[in-house]
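Removed: one protein chain of the complex. Kept in place: all other protein chains.
Moving on to chain A:
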Amino acid sequence: MRNSLLFKLIFWISFIIIWYLMGTIINSNLILPPPHKVLYKVLDLFKHKDFYSHLFITFIRSTLGLFIALFSGFLLGYIKNKFFYSTIRNIIDIFQSNPLIVWITIALFWFGFGNKTIIFTVFIVLFPNFYLVTYNAINNIPKEYLELFKIYPISRKNYLIKFLIPYLKPFILPNLANSIISSLKITAMAEFLSGESGIGFLLSYAKAFLNIEEVYAYAVILFILSKILELIFIKSGILKGDKNYGFSEG
C-alpha cells in the first residue's frame, strides 16, 4: 500500500517536472504550455458561471445516453428469442464495424448539431455491452433456479424485484460503472465534433482559437472527473480497480 502511494507520488511529481522541463526547452505556448499556466487556467475556468452550465450539459447528455442504453439493453436483453437476438447482434455488428466518427457524421445529417446526435453517439457505444451482458446472464440462469420456479411459481413483481434484478446486479454493475466513466468521455468527443455546448464544444472552441492552455485545462478537468468517478465506484466496491499499479500488497 505504502509502495503504491509512494510510486504514485513519485510518478506525478516526475511527470510534472518533465512536463515543465519540456515546456521550457520547447519554449512555445502553442505546443506545450507549462503546467502552472494550465493549472491557473483550470482554476480560472472554475470561476466562470458559464463553465458550470457547460459542465452540467455534458453530464446531462452523458447520463441520458447512458440510461437510454441501459434500459433498452435491459429490456431487449430480456427477450429470449434466437431470431431477435441474431437481428440485434447484426445491428450491433453494424454499429461496431464502423469508426465512431462515421456514426457522428451520419447522425449529424439525421439529427443536426446538438443533443440528439451526442446522445445517439453515447447510445451506440454503450448499448451493445448492456444488451449482451443482460442477454447472456438471462440465458445462463442456473438450471436449479429455473426448476424451482417451475414448481413454485411467483408473481411477476416478485420475480423482477426479488430474483431478476439482484441476479443481474453483479453482471451489470461493473459494466454500468465503466460505462458511466466512458459516457463522459464519449459525450465530450461527440460535443467536440457536433456540439453547440458542453465541455467538448468548449474544447473545440479553444482549439479553433488556438487557446492551447485552455485545451490542456479541459484535458486535465476531464481526466480528474473520470478519476473521481472511478474512485467513487472503487470505494463503493462496484469496480475492482488496479489500486497497486503493479505493486503487491504483501
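One rule holds in what follows: a residue touches a chain if its C-beta (ideal position, glycine included) is under 8 Å from a C-beta of that chain, and two chains touch if they have at least 3 such contacts; residues count from 1.
Just so we're on the same page, contacts and distances are computed from a predicted model.
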Looking only at "Phosphate transport system permease protein", "Nitrite reductase (NADH) small subunit", "tRNA N6-adenosine threonylcarbamoyltransferase" or "ABC transporter related", the name UniProt gives the absent chain is "ABC transporter related"
Considering the whole complex, which of A:83, A:109 or A:152 touches the chain not shown? A:152
Can you name the residues of chain A that touch the chain not displayed here? 144-145, 147-148, 150-152, 154, 158, 162-163, 166-167, 169
